[in-house]
Structures are given as C-alpha cells and as structure tokens.
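Complex shown without one protein chain; remaining protein chains in place.
Letters are used for the chains, namely A and B, taken in the order the chains are written, and counting of residues starts over at 1 for each.
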Amino acid sequence: MNNFTLGKYVPYNSFLHRMDPRVKLAMTVCLMVCVFLAYSTWSMTFLVGGILFILAVILLRCTHMGIKDVLKSLRSLWFMLFFLMIIYIVVPRQTHTLPIAWEVGAWVVYWDSFADAGKIMLRLITMMTITMTLTASTKPLDLTYALEWYMTPLKPLHFPAAEIAMTISIALRFIPTLLDDTSRVMKAQASRGVDMEHGKLMQKITGITSLIIPLFVSSFMRSEELANAMECRGYDPTAKRTRYRRLKARFSDFVFLIVANALLAGCIYMCVTSFDVFALFGVTAL
Amino acid sequence: MNPVLQIEDLSFAYLDDKNVLNHVSLSIEPGQYATLIGHNGSGKSTLSKLIMGLMSGYDGKIFLFGEEVNRKNLRSLTSKVGIVFQNPDNQFVGSTVADDIAFGLENSCVKREEMEAIIQEVACDVGMEKFLSHEPASLSGGQKQRVAIAGVLAMNPSLVIFDEATAMLDPRGKKEIRALIQKMRTKNPDLAILSITHDIEEAAASDRVFVLEKGSILFAGSPHEVFCHYEELVNARLDIPFAVKMCRALRNQGMHVPENITTVEALEEFLCQ
Partner (left out) sequence: MSIRFTDVFYTYNPKTPLEHQALKGINLEIVEGSFVAIVGRTGCGKSTMVQHINALLHPTSGVVTVDDFQNVPEKKKRSKNTKELRQKVGLVFQFPEYQLFEETVEKDVAFGPKNFGKTEEEAMEAAHKALLEVGLGEEFFKRSPFELSGGEKRRAAIAGVLAIGPQYLVVDEPTAGLDPLGSKEMMALFQKVHEAGATIILVTHDMALVKRYCDKVIVVDDGTIAKVTTPDEFFLEDIEKYSLDSPELYKLARFCIAHGADFDMKSIHGVTAFSEAIAKWKGVKHE
C-alpha cells in the first residue's frame, strides 16, 4: 500500500505547491489536450511531443518528487507498452507514409508501426508525468475544493456540489483512520491463526472475510456516529453555509494560466493548420 | 431563572423492545456541574441522544432553557447545547484542527472574517493553539477530545453534555479533560455541564449526581447524599469513591469524619487539621 506513488502528495514548497489548485487543474487539462492533438507529420508529432514531455518532466522535478518514485510508477507501464508495440508490429497496416522496415514473405512491417507505438508511448508517459505533477504538488483536499469550485455553475441545476465535496473531504480525512482499523483487524485475526500465505483456498477466503466484515461493520458504525455528531453541530446539507477555507488565486497564478492557454492555442493552431516547422526551414519532413 | 435542562417523566423504548428509560425526571440549573452515572446498559447514552433530538418517539417532556422541545424549535434550542461524544475519531469532521473547529461556525453561517478570531480563542482555551494545522491522525485521543470541546465552545453554548467523553482515553487524557472542565467552569460560571460517565471519582467532585439504574433514576442529590447509599450503589454495579470508602472505614475506627467529604482533596484537608 505504501509503494503506490501514482497519487502521492510530496510535502514541499515549490511554486507548483503554492499555486492555486484550480489553476493547476486547468493547466493540467490544457497540457493534456496539447499532448493528444494530431499534428501534420511524424516529425512534428515527435517534436511537439518531445517538447511537451520535457516540459512535463521539468515541472515534475520542480515538485521534488523522487526519480525512484517516478520509475516505480512507470514500472507497471513498461509491460503494457511492450505488449502494445508487439500488436502494432504484427497487425498489418492499411496506409503508410514511411518506408518498409522489413519484409518476411507476406508479412510487411513499415516504420509507421514503430512510429505509432512510439507516439503512444510518448503520449502516455507525458500524460502520466503531468498527472503525477498535479498529485505530487496538490493535496487531495485542495483538489476537492478546486473540483467543487468548478462544479458551482451546476448548483442551480440542483447538482449537490457542496455535499459531494463534503463527502470526499470526510472520506479523505478518514483514510488514515481506516488504514489503522485495517491493520488492527489484520493483527487480531492473524493472532487467531489466519494465515494468508499457506492453507487451502477455503481457509484463505474465510481469512479475507474475517478482515472485510469487521471493517465494513466498523466503517458503518463510524459513519453513524459521525452523522450524529455532525447533526448535533448543526450541519444541514441543504441549508446555506459559510466557508472557512477559501481558495485565493494570486497574480502569478493568472500568469501561469495565461501561458498554459497560449500553449494550448498554439498547439490547436498547429493542429488545425497542419503547420510544419520543418517545411519552413526547407527540410523534408517524414 | 429557568433550568437549562428539565426532563419530566421521560420514557423511551427502541422499537418493540422493553423500556430503555422509565419515567426519568431530572433538572439542571445554570452553572451546575451534574453527573449522570450508571452501569453499561442503564440507558445513559440514550438519554443524551434524546436530549439532542437525534431520536424521537419518547413519552414525557424535555425542556431546554424553559421551552418544551418540539419539532419546530429543536434546532434553535439545541444550537445552545454542545455535546462531546465518546469516540474521539468519530466526531472529528475537519481535515485539520482549525477546519474541525470551524465546522460548527460554518453551519451557523458565521462570517468568514469573524471565524479566525473565534478559532484562535477557543483553541487557546483548550490548549491546542499550536496544533491548528495538524491532521487528526497525528493527534492523541485526549487531544482530539480537546478539539471537540473547542468546537463546542466556539458555538458559545449554555449547556455542554459530555457523553462518556473520557471512556476511551488513557489516564493522562482523562486528567486533561477533567482539568479542562474545571477551566471552562471558571471562565464561564453560568455554563451548565452534564457529564454522563461511570467514572465515580468525577461524580464525587461534581455538584449534583444522578444515578441511573435499569432506566430509572435511583438517587439524585449532592455527591455525599448519594454516596451514603453504599449497598444500593454496589447492587447497581457501581463503585464508591475512594474518599467515601476511607471515611466509612475511619468512622469504623471511631473517628468523627464530617458527612460531606466525598473527594480525596477534602479528606486531605480534614486530615491536616
């Protein structure tokens, strides 16, 4: 459980950490769109993709997330990418713009297949890096507040944005508590002879049941007591409430937002006009 | 002046079970520190839930601040009552100490500009001012209960109910809370406190003791009036305060010990003479 770093917050004080979470969320969306747009040629695709990837890596390093943690998260990805590569190479292509890679009888493999696989890999890794940057620099609770803010236009439509945000924030606050409960129940059942490594399948199933049921029961009990406490403190989900925590966007946040939007605009332009920077320099692109 | 809490002939049963509370009557005056003691299963916790309106369907009357509680005025009346429950985790709503104290203020639509000052003040009152940005996972049980008390104090209540609030704490945590209750009473002499407990030493130090047994009030009175009923209390699965036991033993030795000694402090004072 402790090794799952894809969504882990890294406590540090970089400019990214200080940035308003709503701006970070918007920037993430901008960058993601840039990554997934289609560009004119292979050269452009890899050029833009490469620049975006380097940008994402720079931002990730700014959050002071360790390289080891990044590699650990990507570990699960390598296998999938390898598998994807195999599929691209084996499945025959209809169209191609690049020359033949090799020919074995009726099986023709073009360089396009490799380029396609490479494009997907680059996009996925860039996307993961952007996401990791967001989660490493933003506390889950702040993300919740940002999402809630984005959902406020839906309030007139009776969308329960505030209740959802309250539910998520309480769930987040209880994660350490529930992890403690889990640890306690596991130890108690282990002391009664539950052995998850050896033994027959039936015993293992009963072993898992002996963990899940107490956790369910204690979670329900916790939520009932919590609901009572909240009611006693005057909580009414449908009534108006003031807010203690306020998100404050600063001038620097707006600057970053504008830069991200400019980048997005540029990428959209390049996509729509099939812009080719290599042609500008008179170089024949692939 | 009206009693802060008055219960008249209250009876209650869960669905089709037998009565958990049987014709219970009691009243608490402003500034009074009352304790309600009883064995596990005597109906103690049910009483606090009924007072706060968490459950309905009871026979009898509950008056808060002189007004009979009904569906319409429940919210406004209970807004002046704070309650601290037994489990420190299951009443901690906020992600940090400051957020949790602010929760009640948010519900009452207190203006954001006023919140910071209130949070600072109550955090200092309970001794948690250095922990405002701490998450609950890093706090001990006693500290979490102190935050709960701060959250209650932020609402400026006239009655605070402690529903077995120290039952899950270690001796140090229990001491902290007991000291905090004394501090609260000194700061606000009009504040009434109802502590539901089976800590007999706490009852010995209170102003008024109600003994609940099998859903009925067995005894009600000042600590020394209640604790002279040794045999009945033991039969009700309760203990006797140490000081009372000592006084009884000393009287058996021929010493003339005043009737009203129920705490160790009072006994120490007497022995010093």
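In this text, a contact is a pair of C-beta atoms (placed from the backbone, for glycine too) under 8 Å apart; a residue touches a chain by one contact, two chains touch by 3 or more.
Bear in mind the structure is a predicted one, so any value in this text is a computation, not a measurement.
J.: Hey, which of B:N19, B:Q120 or B:S140 is the one touching the hidden chain?
T.: Of these options, the touching residue for the absent chain is B:S140.
J.: Just to verify: which one of A:R18, A:R75, A:K187 or A:R243 makes contact with the chain not shown?
T.: A:K187
J.: Which parts of subunit A are in contact with the chain that was left out?
T.: Residues touching the hidden chain, for subunit A, are 181, 184-185, 187-195, 203, 206, 209-210, 213-214, 217-218.
J.: Footprint of the hidden chain on subunit B, which residues?
T.: Contact residues on subunit B toward the absent chain are 39-41, 140, 167-168, 170-172, 175, 198, 200, 237-239, 242-243, 245-246, 249-250, 252-255, 264, 267-268, 271-272.
One rule holds for everything that comes next: only the chains that are shown with their structure count from here on.
J.: Which whole number of Å gives the spacing of the CA centres of subunit A and subunit B?
T.: It comes to 47 Å between the two C-alpha centres.
J.: Considering only the defined contacts, which subunit B positions touch subunit A in the complex?
T.: 49, 52, 54, 75, 78-79, 82-83, 85, 87, 89-95, 98-99, 102-112, 115, 119, 135-137, 151, 155
J.: Can you check the complex and tell me which residues of subunit A touch subunit B?
T.: Residues in contact with subunit B: 141, 169-170, 172-173, 176-177, 180, 221-222, 225-226, 228-236, 239-246.
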